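Heads up, one of the protein chains got dropped from this complex, but the rest are sitting where they should.
Each chain gets a letter, A and B, in the order it is written, and its residues are counted from 1.
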Amino acid sequence: MPRFRFKERSVLPGFGLSLGYALFYLSILVLIPLSTLFWKAGSEGWPHFVNAAFSPSALASYKLTFGAALLAATVNMFAGLLVAWVLVRYSFWGKSLVDALVDMPFALPTAVGGIALATVYGPNGWIGAHLAKWGVNVIQTPIGIVIALIFISLPFVVRTVQPVLQELDAQLEEAASSLGASRWMTFRRVLFPYIWPALLTGTTLAFARAIGEYGSVIFITSNIPFRTQITPQLIYTRLDEYDTAGATAIALVMLVVSFALLLFINALQAWSRKRMRG
Amino acid sequence: MFKPAFPSILFFLSLAGGALSGCATQSAGNSNSNAKAAGAPLKLINVSYDPTRQFYADYNKAFAAQYQAKTGQSVAVETSHGGSGKQARSVIDGNEADVVTLALAYDIDSIADQKLLDPNWQSKLPQNSSPFTSAIVFLVRQGNPKQIKDWGDLVRPDVEVITPNPKSSGGARWNYLAAWGYALDKWNGDEAKAREFVARLYKNVPVLDSGARGSTTTFVERGVGDVLLAWENEALLAARELGRGKFEIVTPPQSILAEPPVAVVDAVAKKRGTETLARAYLEFLYAPQGQELAAKHGYRPRDAKIAAKYAAQFPKVKLWTLQSKFGDWKSAQKTHFVSGGVFDQIYAPGQ
Partner (left out) sequence: MNDSTIAVAAPRPMESEKSRSQNRAAVRRATNEPVGVQIVLIALALAFLGLFLLVPLAVVFAEAFRKGWEVYRASITSPEALAAIKLTLLVAAITLPLNTLFGVAAAWAIAKFRFKGKSVLITLIDLPFAVSPVIAGLIFVLLFGRQGVFGEWLMARDWKIIFAVPGIVLATAFVTFPFVARELIAFMEAQGTEEEEAAMVLGASGWQAFWRVTIPNIKWGLLYGIILCNARAMGEFGAVSVVTGHVGRTNTVPLQVELLYGEYQFAAAFAVASILTLVGIVTLIIKRVVEVRAHSQIKAGSG
């Protein structure tokens, strides 16, 4: 019977030191601080937790936050696939510049993104002025939230789909086309089955990033309960109302959702790697 | 033979150096607060609410000059601004403020609940510890195109009202209570009618910013809404400085007497050894020079002489106190603004 071994044998040294330090730092900076959420939420008792975490305004904020994040992630799923496709498959002037630009929301502070979007899409802004003529109001509406979330989660789908597209075996497509399949048919039947795990991973990442967003949204909408109040704003408001336990309860709900999403993403990746190999 | 990887080593060394110098600066920064050597300016921290920024910028200079002339001690006052509730929260969570100058007594009461200052703080300084008052007025666009004259006009279906969120803004709570009080007077104290009136008013609010400053930006810079409910000083600032000739102030026939209070945070001042200074800082608000500055920045001074001098700036209005209609701040807060209170019910979905 094979003995249980925590670690496989290796000639390289430093496993204990590096893993030990990584776990130590992870614990003091991330795990212990996050565990205080459980401590604080538990300290007021279960009924208080349920009341705070599932009050009408909290429920409305979850609906808005998850809804807007889902919509933004969906827009990015299509747009991100399109951008990745264009960047991998076609050549055009300024392509490498565009490729670099895709990462901008990742490197740009959310507050800067927020004031820029609020100005561009405001009633006097470059784009907002045109939208206003059509009666579309972006600022102070859920549309504005979705736009901010599209902005901040834009790189994820592009950057997860791009490498998969790059590594696609061109012979598959060639075979399909020589068998008389149309381009669209080839895409749907041959390419898409290869891309979709990456596409789903990227979309889920975008969604996970979008539900927690705070900095850019607050410049575009203003915290109206039941209308434009996203969950991070509600947590902040509860804190400012001296209701720390209430803020903690809502934060705990979000933490659990975020963690579940990460587990889902990891499972998805493990599964798609297995599938690629098998 | 191994090639030395000096670029990466240098890189790590510089990072480590950065960390060390960072820590050094940090400890230097901390020790600054208890530097009371002769000649070093004594530091005072005033945690205040949003629209007082310009006022305290001027007042701090005047106070520092006066204090140095009197005691020979130089003073550096640091002021922080933000929503009143947010500011009080930060003091409760450990932000060290020698004095708090907030929008309403409830926020200072909450700090007192944490034993950071005496529960009877409001009786320690004259006039309920409010060195000046303000009224809630209307800021409308030039020429008053919607003809908004009184609180009743705010519930007309064609009027868009801009006011901040009462959950997070102190000024917004005064706005809300002013409207409620008007309705109580109009319908002879009928609470149900008042509730209906305020609910209708908030239906006309397209944007609920988290602070008074945000609402002013929305109304003035973004051009949203027909009327802004604002502190009188904030309205004066907007009308004078932000858009001369673009706005006018409408003072309704009656309004609430807004009393923004001030207090020394005893626990902090004691620890930092700033008790005398903190008290002097607040008392100077009542002195003619402080009163004059307050009037200049649009607050109604308590000092009769200075009030007379600035009478033109402050139109006559029937002002009633919060106590006359709501008892005290604690019960007003409990009825209207806590989670699940009247404001939340008014805002419930499907309404």
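Here, a residue touches a chain if its C-beta (ideal position, glycine included) is under 8 Å from a C-beta of that chain, and two chains touch if they have at least 3 such contacts.
Worth saying up front: this structure is predicted, and the values here are computed from it rather than measured.
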item	value
Omitted chain's touching partners, listed by label	A, B
Options A:A132, A:L165 or A:L255, residue touching the unrepresented chain	A:L255
Candidate in contact with the missing chain, chosen from A:A68, A:L154 or A:I224	A:L154
Missing-chain contacts mapped onto chain A	6-8, 10-15, 17-19, 21-23, 25-26, 29-34, 36-37, 39-40, 79, 82-83, 85-87, 89-90, 92, 96, 98, 100-113, 115-117, 119-120, 125-127, 147, 150-151, 154-156, 159-160, 163, 167, 170-171, 173-174, 176-178, 183, 186, 201, 205, 208-209, 211-215, 219, 231-233, 235-236, 239, 244, 247-248, 251, 254-255, 258-259, 261-263, 265-266, 269-270, 273
Chain not shown, touching residues in chain B	2-5, 7-9, 15-16, 18-19, 21-23, 25-26, 29-30, 45, 47, 53, 78-82, 87, 90, 92-96, 114, 211, 213-214, 216-217, 220-221, 242, 271
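Basically, only the chains that are shown with their structure count from here on.
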item	value
Interchain centroid distance [CA atoms averaged], chain A/chain B, Å	37
Residue ranges of chain A in contact with chain B within the complex	52, 55-57, 60, 122-124, 139-140, 218, 222-226, 237-243, 246
Touching residues on chain B, where the partner in the complex is chain A	83, 85-86, 88-89, 92, 110, 165, 167-168, 206-210, 214, 218, 222-224, 337-340, 344, 347-349
